[in-house]
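Report on the following structure.
Entry: chain A
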Amino acid sequence: MTITRREFAIGASGVLLGSVAAPFVRRAGAADSTIRIGVVNSMSGGLAAYAQEGQPAFEYIIKKINAEGGIKSKGGAKIELVQADDTSQPARTATEARRLITEEKVQLLTGTILSAQMLALTPVLDELKMPTLSVWAGGARSNYMFTLGYPYDRGYAQTMHDFVVFLRDAEKFNIKTAVMGYSNYEAGQQVNKFLHEKLKASGIEIIGEAPLDIKAQDQTSAMVRIRSLKPDVVVGLVTPRDGILLHQARYNLNYHGSIFCGGTGGYSDLSLWKDLGPEIGKAVLTKNLFGMTGFSAGAKIDSMQKIITELRDVAKLDRIGQGAIQYAQAGRVLQQVLETSASLERDALLDAFKKVNIPFGDPNLYVAKPKGLQFAEDRLLVDGSAMFIQWLPDQQQQVVFPKEFAQSAPRPRA
Partner candidate 1 sequence: MLEVDHLVTGYGGVPVLHDVSLTLNAGEIVGLLGANNAGKTTLINSLSGMYAPMSGRIRFEGHDVTAMTPKQRVEIGIIQVPEGRLVFPDMSVRENLLLGGINARARAHRPRTMDHVLELFPRLKERLGQNAGTLSGGEQQMLAIGRALMAEAKLLMLDEPSLGLSPLFVQYIFGIIDRLHAEGLSILLIEQNLNLTLRHAQRCYVLERGKVAIEGASDVVKDDPRTRRAYLGL
Partner candidate 2 sequence: MRQEFYKTLTSPVWLVILVLAVVLPPLLPSYYLHIVILALVYVALASAWNIVGGMAGQISLAHSLFIGTGAMLSTALLLKLGVNMWLGLVISAIISGVMGAMIAWIDFRFQLGHLSFVLITMAFAEMGTVIVEGWDFLGGASGLLLPQDKGDFLAFQFGGGIGAFWVMLVLAIVSILINVAILNAPLGYYLRTIRDNENAARAIGVNILRYKIAAMVISAMLSSVIGTAYVRYLTFADPYLLVSPIIIIEVVLFATVGGLGRAYGPAFGALLLVPLGEILRGKLGGTLPGLHYFIYGVVVIAVILMSPRGLLPLFEKWFSRMRPKAATSK
């Protein structure tokens, strides 16, 4: 070792002293002309993929807002982001949020905040009363949290159910039986519960479950199970990584006996094609597969098209999927909240969240919401719906559902 004991002793006492003294060293108050937003993300650990895709888009939008004159109703105040990493562990989301709120004195909080993080944050937000915008949570248990994620029930489950019924009734697909194929983690299980009920109520027989082990390196066995059950449709929430493995397994077994629909990331992420490789992508993505998504490069929504081009050409992001769009949307929602809020007091901000309205057709609406973007009483999106797409051999997507955005009818079963 090159570190001597003396050096270590000095270093160690430094760390100790620092940790003891830190609370008593008050940081200089932030200048009045900046608004501090805390961003607690999973930048490392198992869930790092979400924030690593979204964060650059978010920073780009915030930079743009600042460049265009900041928050005008607050005298052109600039937004300052204060970042934190929860290492994909919900308990640390709570810790970091506490630090951002009490030490960094942020005025708003945001971040990926998946479902488990949302639950872990709830007691801290209730205690410290900090208005918070989650980018991805499917629920919001604290009165202070709003979320852009699809609600489990009226978002994910309802959209998937509606699409399956649409295929059966409107498009005359032969769909009588289903297997629930979903990523076996909190959101996957939650959505599955609701979806299961809804499909049953609509007369579809559930003949089996195929939960995907989220730690597995290969899903061929799960696909063998699905193949042996031979359902008409396989449906459920699938994460991007499980999606890659699931489609790979489908390719391996050359199984096209069922229609696969679900998502979001695992069926519709733009990077799927790249992650699978062109050959496998072409063989499985364009056959009997429909993906749920909140955004599609092919959707006939001008504002969405514009932000995609902008993130690609101006911000030079190399990965533009739903994550990036969702984060960009979060930036715009926060902008509106800050603009319309009477003051920077928490109650005012909370009120402003409740009044958020980005109508359909607004240039700042990046996600596909036919009814626009507003928060309901439960602080989840009023319009939790999403689209369904199908893939084309040239790696483009076509929206097939809902009718408002559809570019084409669903491709018949192969």
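Details
In the analysis below, contacts are C-beta pairs under 8 Å (C-beta built on N, C-alpha and C of every residue); 3 or more make two chains touch, one makes a residue touch a chain; residues count from 1.
In picking the candidates, the idea was that all candidates are chains of the complex that A comes from, given by their letters.
Here the structure is a predicted model, which is why all the values come from computation and not from measurement.
Between chain A and the candidates 1 or 2, a touch occurs in this complex only for 2. In the complex of the two chains, the chain A residues touching candidate 2 come out as 1, 3, 5, 8-9, 12, 15-16, 18-19, 22-23, 39, 43-44, 48, 52, 82-87, 89-92, 94-96, 98-99, 102-103, 115-116, 119-120, 122-123, 126-128, 141, 184-186, 188-190.
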